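This is the structure I want to talk about, given as C-alpha cells.
With one protein chain withheld, the remaining protein chains of the complex are depicted in position.
Chains: A and B, in written order; residue numbering restarts at 1 for each.
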Amino acid sequence: MQMITKYEERVKGLISNNPDINKRIIKGCSGEVCVLFIKQLTDREKLSNHIIQPIMHYITRKNNLMINPTIAMNSIILAENCLIEEEEGRLLENLLEGMTLILFSDTNTYIVVEIKLVASKSIAGPELTFTLKGARDTFIENLDTNLSLIRYRIKDPNLKICYHKVGRRTKTRVAIVYIDDLVNDAVVTEVEKRMNQIDIDGISASGDLEVMLSNDKLNFFPQSGIIERSDVACGALLEGKVLIIVEGSGIVLVVPKVFCEFLWSSEDNYDNPYFGLFSKVLRLLSIFFSISLSALFIIITSFSYDLLPAEYIITLSVSRANVPFNSLTGVLLLEGIVELLREALLRIPKQIGPAVGIVGAIIIGQAAISSGIFSPLLLMLVSLSFLASFVAPDFTIMNPLRLMKFFLILLSGTLGIFGFSFGLCFLMTMLISTNSFGIPYMAPFAPYNKRDVKKIFLYNKATTKQRPHFLRTNNQRRAK
Amino acid sequence: MTDQVTNRQLFFIIVITLVGFSIIELPKSLAESSGRGAWITLIIASISFGVLAAILAYLGYLFQGKTLFEYSQLLVGKLLASFFVMIYLVYFTIILAFLNRSAAEVIKTDLLIKTPIWYTMLFMLIFSGYAASKGITNVGRILEYYGVIIIFLAICIHIAMFFQGDLIDIKPFYNSAEKIKYFTALPEVIIAFLGFEVLSIIPFSRHNGKKAVVYVIGAMLFVGLFYILIVETSFMVLSVEDTKNYKNTLIAAMRRVEIKHLQFLVRLDIIFFMAWIFALFSTFTVVTCTAAGLLKKLFPSLKRQWNLIVILVVAYMLGVLPSTRLASQILTVTTKNLGLVPAGVIPIILFVIAKVKRYG
Partner (left out) sequence: MGNKNFRSLTMVLFVGLILVGCWDSGNIEQQNNVSLVIVDFNEEQYSFYIELANVLGGNLRDDQGGGGYSILHASGPSLIDARDQLNRRSDYPVFLGATRAVVFTQRMADKGIEEYINRIRREYDYRKSVVLLTSPTEPFLLISDETENDRSVGDAIEHTLENQKNEGQTVVVTVGDVLQIIALENVGFLLPQISSEEEENTLTGYTVFKDAKRIGTIPAEERKGIAYFLCSNPAFYYETKDENNHFIFNVVMVKKNIKPLYKDNQITFEIDMSFECELLYMNKITTITKEQQKHLSEELTKMIEDDVISAIKDSQRTYRTDYLGFYKYFRAKFLKEFKEMNWEEKYTQAEIKVKVKAKIEGGQGVDFNEKEE
C-alpha cells in the first residue's frame, strides 16, 4: 500500500499536469493493483478484456493469494507484448509512449503492457507514383504496419530492423531496415552515425529526418530518395539499400540514392527492356530540356541570332515583333507565372483545382498572347519545360533543378551561350562532387563503369544478374 | 578523400587538358609551318611527347602514392625538389593566366564582342576555381564525364566538315621535297602537346598500376590523331593557303559548314561552342587544381581554398594587365622556351636518377 501510495503521489503530480493520464485501481484482500494509462493511446477494449477483467477474475478466485508481477504476466494478462520493468525513471517514459502500466502494492517492479491504439488511416493506393503492373499498397503512418508490409514480402532471416528514437521531446521511433548480407556496411555505419548525432527537440515526418541526415545541411541535391510503395521499398532492399522508416510518416527514405536513380521508375523493370531504355532516355532528355529550353531561347533571341538558319531567324523575329519585353524579362516573368501556378495548384482544394488550372493555364496563356505580352513560341517552350519537369518519378530531384533553371536563365541572359555552357559545367560539377552516403552521386557515369552503364539502361531482372557495382554491396550477385 | 584517379580518368585528364585551348589556332600554325604534311608533324610530335609523358607516368608508377614533390625529395633532396616544384608552379600559373587571356580574346572576337575581357576572364576563373576546389578526384570525374561529350561532339563536327570539304585540297599527303619542314615545324606545335605535366600532382595508387603508363601513352597518341582530324578537316574546308589568313582558324572553318538536311542544326555553331567551352572549362579546372596543389606542397599550412584564391588572383592579375600583343608573346615564350623544362627536362633528370639509384 505504501509503495502504491508512493507511486500514486508521483503519479498524482503527473496527473495534475497531464489530466489525460488515467488510473484504475483494483483492490483485493491482500493488496492493490493500479493500472495507469493514457486513454488517447490505449485500446480500451483490450484494456478491459485483457487486463482489468482477468486481474479481477484472478483476485476474485484466489482471494487470499497475493498477485505479483510474475504471476500476472505469466498467467493473467492476455497481451502478446508485455515485460516486467524495475526502473522507476522509465515510468513516465513508458506512459508517454502509450504503454499501459500495472503497478503492484507490495513491489517496486511493474508490468509494461503494449495495447496501443493510435488512430491511423488504412493502407491506400499510391498518390505520388502511377503503376500499371506493380503493387498498389503504400506505406502509412503506423511504423509496425509499414514493417509488416516489408516483412511479408521479404522472408529473409538476414533482414535486419534497427530501432532508434529521434527527438528529445517526441522520441519518434525510427526503424533502419536493411538486408545484412547484401548491404554496403559503410552505408549502414554512416546512417547510424548520423542518426546518433541528431540532437533536436523532435521530428514530425521523414522530411525532417532527411534534411538532418544529409552530408551538408546546405547541400543542394537530395541524397536520399522517397518511397511510397512497399514493392518499390522491397526492391530497394534487394538492391542492397537501406530504408529509413519514421513513425508518423507514410513516406520512407531510401539511401544511398544517386542522380540517375531519381529518374528510374519501377515500371521500367516490369516492362520490356527496350521500352524501358526508351523511357529512360526520354526522361534524361526531358530533364535536359526542362532546365535548358528557356535559356536556349534567350541565347538565340538575344545573343547569337545566327545559330539558326536564315529562314528561322526571320520567322522568329516576326513572332517577337510586337512583344514589349526583351527575352530575358519575358522568360523570367513567364517562368515566375508558371511557378506561381505550380505552387497554387499544390495547395488548392481538389474541388476547385481543375477550374483554377483551366483559368491559369489556358485563359492567362491565351490572354498573354492576344495582348502581345509574350510571343507564342516562348509560351510553348516554357510550357514544354514545365511539362518536362514532371517526368522524374522521384520528384524531389526536380526542386533543385528548377532552381538551376533560373540560374541558367540568368547566366544566358548575361553572357549568352558562353554563360549557359559554364552554367551547365557548374551544374555538372555540383552533381559530380556530391555523394550520397559515400556513393558518388553521378555513378555510374562519373566514375564511369561500363558494365553498370550498360545494365542501367538495358535493365532486365532476368538478364542483369549482378547488382550495380557502384553500390559496393557485400554480395553482387542477384541470380545465378 | 585521398586524391586518386582511375586510369580512365587519367586518359581524359590528359586528352582534355591538351585539347582545351590549342586547337583553335593549331591549323594556322601548321599551315604556315608544315603545310599539307601537317599530319606527319603531328605524329612525330605525339610520339615524342608521348615518350616524355610516359616518363612522368612511369615515375608516378614507381613512387606510388607520391606526387612529384615527394619523390623528388627522395631523389634529389628537399631543396632541389622545392626548386622543381617552384618551376612547375610558375609555369602553370603563367599558363593559366595567359591561356585564360587568349581564350577571352577569342571569345571577344567571336562570341561576346562588347563584353570586356576582364569580365570574361574573371568569370572563367571563378567557375574553374569552384570546380578545382573539389579536389583532383572530383576533377578527374568531371573530365571523365565531359571528355566523352567533348570528343563525341568534336568528332561529329569534324565528320560534317570532312564531308563538306574537298579531299583534293589536302593532297599530296606526303611531299618528299618538304620533309625537312615536317621536323622544323615541331616547335610550332609544342603548345598543343603541353599539359600532361599535370601528372606531377596526381599520385598513382596500386589500382593504377603499370597500366597507367599505357593509358598515358594512349592518351598522347589519341591527342595526336585527334589533332590530325581537326587540322586536316580544317584544311579541307578552308584550303591550306587560306587557313594562314585566319587567327581563329577552327572557328572560321566551322562557320563555313552548313548541313542543309539538319533543319535547325544547319549551322554547327551551337554544338561547336558548347563543346569548346566545356573543353576550356575542363582545361582551366585541371590547371588551376594543379597549380593550387603545387602551392600546397610548398606551403602546407595554407588551406585548400586559400591556395586556390592566391592562384586565381595571381593568374587573373597576370592575365588582365598586359596588352594583347604582349600577352600573346609571353604565352608563346613560356610554352616554347620554358614549357619543355617541366614537361621534359625535369622528368628526365628524375627518371635517370631513379634508375641510377635502382628504384623499382
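Keep in mind that, in the parts below, contacts are C-beta pairs under 8 Å (C-beta built on N, C-alpha and C of every residue); 3 or more make two chains touch, one makes a residue touch a chain.
Small disclaimer: the values here were computed from a predicted structure and weren't measured.
Novice: Determine which of the presented chains are touched by the chain that is not presented, and list them.
Specialist: So, taking every chain into account, the missing one touches A, B.
Novice: Of A:Ala124, A:Ala186 or A:Ala310, which one is in contact with the hidden chain?
Specialist: Residue touching the chain left out of view: A:Ala310.
Novice: Can you tell me which of A:Gly134, A:Gly235 or A:Gly413 touches the chain that was removed from the display?
Specialist: Candidates A:Gly134, A:Gly235 or A:Gly413; residue touching the omitted chain: A:Gly413.
Novice: Of the residues A:Asn326, A:Ser371, A:Asn399 or A:Asn474, I need the one that contacts the missing chain.
Specialist: With A:Asn326, A:Ser371, A:Asn399 or A:Asn474 as choices, the missing chain is touched by A:Asn326.
Novice: Would you indicate which residue among A:Thr301, A:Ser389, A:Thr429 or A:Thr473 is in contact with the undisplayed chain?
Specialist: The one listed residue touching the chain not shown is A:Thr301.
Novice: Which subunit A residues touch the hidden chain?
Specialist: These residues of subunit A touch the chain that is not shown: 300-303, 305-306, 310-311, 313-318, 320-323, 326-328, 410-411, 413-416, 419.
Novice: Given the full complex, what residues of subunit B touch the hidden partner chain?
Specialist: Looking at subunit B, the ones touching the missing chain are residues 36, 109-110, 112-116, 119, 122-123, 126, 130, 133, 166, 168-169, 171-172, 175, 177-178, 237-239, 241-242, 244-245, 252, 255-258, 260, 267, 303, 305-306, 309.
Everything below uses one rule, namely that only the chains that are shown with their structure count from here on.
Novice: Report the inter-chain centroid distance for subunit A and subunit B in whole angstrom, where each centroid is the mean of the CA atoms.
Specialist: Spacing between the chain centres: roughly 46 Å.
Novice: Can you name the residues of subunit A that touch subunit B in the complex?
Specialist: 303-304, 306-309, 312, 415-422, 424-426, 428-429, 432-433, 440, 442, 445-448
Novice: Touching residues of subunit B toward subunit A in the complex: what are they?
Specialist: Touch residues, subunit B against subunit A: 6, 8-9, 107, 111-112, 115, 120, 123-124, 127, 130-131, 134, 138, 140-142, 144-146, 148, 258, 263-264, 266-267, 269-270, 273-274, 277-278, 281.
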